[in-house]
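Of the protein chains in this complex, all but one are displayed in their positions.
Chain lettering (A and B) follows the sequence in which the chains are written, and residue indices restart at 1 in each chain.
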Amino acid sequence: MEKQELICIMCPRSCRLTVSGSDGSLAVEGNMCPRGHEYALSEAVHPMRILTGIMRVEGIKEPLSIKTTKMIPKELLLRAMDEIHKVKAKAPVKAGDIIISDILGTGADVVATKSIK
Amino acid sequence: MYDVIVIGAGSVGSSTARELSKYKLKTLVLERGHDICSGASKANTGMIHAGYDPLPGTNEAKFNAPGNRLMYKLCDELDVPYQKSGTTIFATDDSGMEELRKLKRFAVENNVEAEIIPYPDLLEKQPDMGSEVKAILWVPEGGVTNPFSVTFALAENAYVNGVEFRLDSEVTGIDRADRMDSGQRSAFPDGANFVVHTKDDAIACRMIVNCAGLYSDVINNMVSDEEFKIIPRFGAHVILDRKLSSKLTTTLMETPHDLPGGGHTKGMAIAPSVGGTMLLGCDATEVKDPDTTEWTMPSVQQIIDYFKKAWPILPLAKECPEFPEDQIIAVFGGCRPHADTNDFVIGEPDDAPGFVNAGGTESPAFASSPAIGEYVAHICIDRLAAEKKDDFNPYRKGKKIFRTMTDDEKQQAISEDPDYARIVCRCEMVTEAEIRDAIRRPLGARSVAGVKLRTRAGMGRCQGGFCSPRVVEILCEELGLNPLEVTQCGGNSQILAAPACSLKAEKEA
Partner (left out) sequence: MNITKETDLLIIGGGAAGMSTAVSAYENGIRDILILERNNSLGGVLRQCIHNGFGLHRFKEDLTGVEFAQRYIDKIKEYKIPYMLECFVIDLSDDKVVTCVNPSEGLMKIKAKAIILAMGCRERTRNNILIPGVRGAGILTAGTAQRYLNLEGYIPGRSVVIVGSGDIGLIMARQFVLEGVEVKAVVEIMPYSGGLPRNMKQCIEDFGIPVYYNSSVTKISGRERVNSVEVCRLDENRRPIPETAMKIDCDTVMISAGLIPENELTEQAGIEMSSSTKGAAVDECNMTSVPGIFSCGNVLHVHDLVDFVAEEAEETAEYAASYILGNMDVSYSGTIEVLNGEGAGPVVPCRINRNIRAESANLMFRPRNKYRDAVITVKLGSRILAEQKSIALTPGEMCRISVAGDKLSGAAGPLVVSVTGTINN
């Protein structure tokens, strides 16, 4: 594999990372923390993202904000969002409540990030 | 059948309607736009020109000075704020001096008070004017008001006194009874001289007053062979935030110069507004589309460049040495209805009895509008031998403006209506009480722009970024609308496109 230049998205520090080497032995440079190392490895092989968004709540105007409990494959972001938009949450919802478990078989749950009465 | 149909609900049409409402007449106003004050009056600066500059003998000269005087009276009757702050035209060179002397001569002929004051005597009137200024023409009768407030108040007062209004009603054709064959004429109600067509209706009337502004040529040419043509002249204005406004006590205007970009103007002016911001402008460029609001960078740059250069000689320079470009909060523009006759087109064409023009109403038509309205209304009143009503109510009370209240008034207002403590527009400090009133009033606001023009909500430095979502919500509550139905200014100008989380499903369906 060629040398890849990446910008770390794990935190706002946005470290500039380089990944080199081949599949079995990838080397990461430029990271300031272990999370950066982890990110670079995953980004080089299979990019993963946290999904955040909103969904409807039955009978309530205000949308519910949600997130996945862990990163899901980047290529599944749009499909996962479509799945979320197909359902409506039922009030009351508390922040942290699981709305959809194991979305698209990723092992990540979709949880509420705010409470709606 | 109506006695009179007034076409157009801008300042001229509304003033005509209000004058007609003093008499026992069945009057209808047809407005093409979604709201009162949708055309040229919406892009007006609100300057109450005194009438010192129109060429003597023209209609502009005939109506401007009387209109100016009537405007102050109207503002008092209709509870519209104004400042009779005078107009100061300044000259910096010999050709400017020549121009001042010409304007002074015009003023005398037009019966307008005006005085040339040389430097340094002018410092008594304008203490901080730069020494580059050779002299000023001081015109004490000049002033500023809010063109929207005047027009809304006139229309509202006409409405309360019995005039009917139909909005979203563009006139698509006019039939003249005297040009119909006998068969067609039998379809006309007794005494009807015209049938006015809109997309939904055919409405018969005895007389028509054409106050259609930018479309006054189109309306005239439907009826009369004495054709004229409107050449829309686009002008842009730049608005500065209110920080310096207390330092600007009069409208300042340099004697007209040829603009480098070409075009026509009364001269670059900086004017206080009754809302507390300042207006700079404007230029005038001929355009094709009378409805355009599209401003271009060269025209705005011309205004900015002019003020950058002229700034040091203006009294404001004492407070703020350089032109405060970062205080620009808005740019707006619109077209003025310049007629190819180079004058207002007023009165009945010889070949169309019963059809009265009040067209070609470019500046100073706003200041002239009370006099034009009175004049054209009285052509109808006399012809129809209408009697005065006993119960005409000339007064209208506006909603008290929170921003300009004293502390005690604020306290009192909130105790009577807690909505006065809910500030919706933080930049212009407009309260929920004022916004709800603007919607509930006769001929009230039905759109976000309608609320803005009536209350100033959204006119300030954030340009509605913070308050428009709340304004949408209040419009929904008051008018029973779904948020998706709320528009910026009628037609297809919806603020919102779709409910969240619905677009994908919509596309699949």
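Here, a residue touches a chain if its C-beta (ideal position, glycine included) is under 8 Å from a C-beta of that chain, and two chains touch if they have at least 3 such contacts.
What you are looking at is a predicted structure, and each value in this text was computed from that prediction instead of being measured.
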item	value
Residue, one of B:Phe90, B:Trp295 or B:Phe344, that touches the chain absent here	B:Trp295
Touching residues on chain B - with respect to the absent chain	243, 291-297, 300, 326, 328-332, 407-408, 410-411, 414-415, 418-423, 426, 429, 461-466, 468-469, 472-473, 483-484, 487-504, 506-507
Residue numbers in chain A that touch the chain omitted from display	6-9, 11-12, 14, 16, 30, 47, 49-54, 56, 61-63, 65-67, 74, 77-78, 81, 95, 113-114
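Here, only the chains that are shown with their structure count from here on.
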item	value
Centroid distance [mean C-alpha coordinates] between chain B and chain A, Å	54
Interfacial residue positions of chain B with respect to chain A in the complex	499-502, 504-505
Residue ranges of chain A in contact with chain B within the complex	54-56, 63, 81-82, 84-86
